[in-house]
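Shown here: the complex without one of its protein chains, the others still in place.
Moving on to chain A:
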Amino acid sequence: MTTLNVRRGPEFTRILGLGVARGEHLVPNDDLIEPINSSDEWIRKMTGIVTRVRADKDTSVIDLSERAARDAIAQAGIDASEVDAVILSTITYPHITPGGAPVLAERLGATPAAAYDISAACAGYSYGIGQADALVRSGAARNVLVVGAEKMSDFVDPADRSISYLLGDAAGAVVIGGSDTAGIGPTVWGSDGGGAELIRQTDSWIDVRDNGAPFPTLRQEGPSVFKWASFKMAPVALEAIEVAGLTPDDIDVFIPHQANVRIIDQMVKQIGLPERVVVAKDIVDSGNTSAASIPLATERVLRDGDAKSGDVALQIGFGAGLVYAAQVVILP
């Protein structure tokens, strides 16, 4: 009987480097309120958002990704040629094919790395971390570049009161590689397609072509999403803590997807995190940047000195699908 060789990688992985790129413009609430007949006060009360970052018209998802990725690779202390896989998580790369990841890999000089996009919306970064961890431990890749990047402003409707005013443009990137100690806990992930309509694109591309539908933009059922995220995600977060062999008392930093401050506050309550835990709220300044929001918020707590390298962070992404993923990581 023929026996095939199999690869095995290192037992543990960790985040080796982190980089971010925020959209060039800080857009205050006042710039967006007129078409939605709202106010700065209402947006702050309902979401906690004061400004959101948005990119120049000519800045692409790949441009943002490249900026973030270069910093992540530099911090990891490796050459781009040592990246064996590039995972780009995005829902706003405006091409059905080719994917953005091969284009990004080429720009970075990471060829011939395996390169592919994943579409897991606001959970996409955490999905990517779960995949990268598995790829490295299996020996399929030495180093994996995970990028969450969005140019949400290409898909907003200024007159939409449900989600558009929340959204920002940014990219966050990390390099995942082998480690002597465990730096990434097991990923707890899943989906609930029964809620597929809660966060959605207005019309399909076929409807645009055949039925005269307007250019697609995003919508959400805000209260339903709030209920799902605030209450259904707490058990997922608790499971991520438990499977990492920890308790909420062991967590130093909580870095949830930056969807809404009201969701974040309710999650903290439902998970039962101790008061001393630092809670990332980069959303106040950066808005909701979908797949980019967790690495962005990670960079922010580190830059502000609210957290430090080696801290134990609980991260959880959740969003359109519905999809979700959580894991405990050691901050780079």
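In this text, a residue touches a chain if its C-beta (ideal position, glycine included) is under 8 Å from a C-beta of that chain, and two chains touch if they have at least 3 such contacts; residues count from 1.
The rule is short, and it goes like this: contacts and distances are computed from a predicted model.
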| note | From "Acyl carrier protein", "Aspartyl/glutamyl-tRNA(Asn/Gln) amidotransferase subunit B", "NADH-quinone oxidoreductase subunit N" or "ABC transporter ATP-binding protein", the UniProt protein name for the chain not displayed is "Acyl carrier protein"
| remark: Cross-chain touch to the chain not pictured, restricted to A:82, A:207, A:221 or A:311, is A:221
| For the chain left off this view, which of A:92, A:153 or A:266 is in contact with it? | A:266
| note | Contact residues on chain A toward the hidden chain run 45-46, 221-224, 226-227, 230-231, 262, 266
